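Omission of a single protein chain aside, the complex is shown with its protein chains in their original locations.
Let's look at chain A:
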């Protein structure tokens, strides 16, 4: 099973990534709910990197690499955007306030943080790596 993929920063590639993660995890016979949650968490990070970090610049690429270690799913998502995500700035959203002001965004990382067991962001120069971990059941 192929466990690595490179995509250009076009939001149409979100479907490519979801299918890639789904195909990789098919061998592990996860429940529909857990499979969907992991795909969603990856989709959210990739969407943020494509749209916000790389501004949908198709000359830029994301590299994704997946693995399974002792029943823990791991995925690394790498890019070279100048703007890197700062987890320390994360705030839990107030959804009632989002509804009141009609806010469209701002809940993607909440989904990622609530779904995955561990979420890491590291930056070396302009090279950014996001690592997500989830124990599968």
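What we mean here is this: a residue touches a chain if its C-beta (ideal position, glycine included) is under 8 Å from a C-beta of that chain, and two chains touch if they have at least 3 such contacts; residues count from 1.
Keep this in mind: contacts and distances are computed from a predicted model.
Chemist: Name the chain not shown, per its UniProt record: "Spore coat protein CotJC", "Anti-sigma factor antagonist", "GMC family oxidoreductase" or "Glycine cleavage system transcriptional repressor"?
Modeler: In UniProt, the chain excluded from the picture bears the name "Anti-sigma factor antagonist".
Chemist: Of the residues listed, A:65, A:98 or A:131, which one is in contact with the missing chain?
Modeler: Checking each option in A:65, A:98 or A:131, the one touching the absent chain turns out to be A:98.
Chemist: Of the residues in chain A, which ones touch the absent chain?
Modeler: Against the left-out chain, chain A lists 11-12, 14-15, 18, 32-33, 36-37, 39-40, 43-44, 47, 50-51, 95-96, 98-108, 110-111, 114-115.
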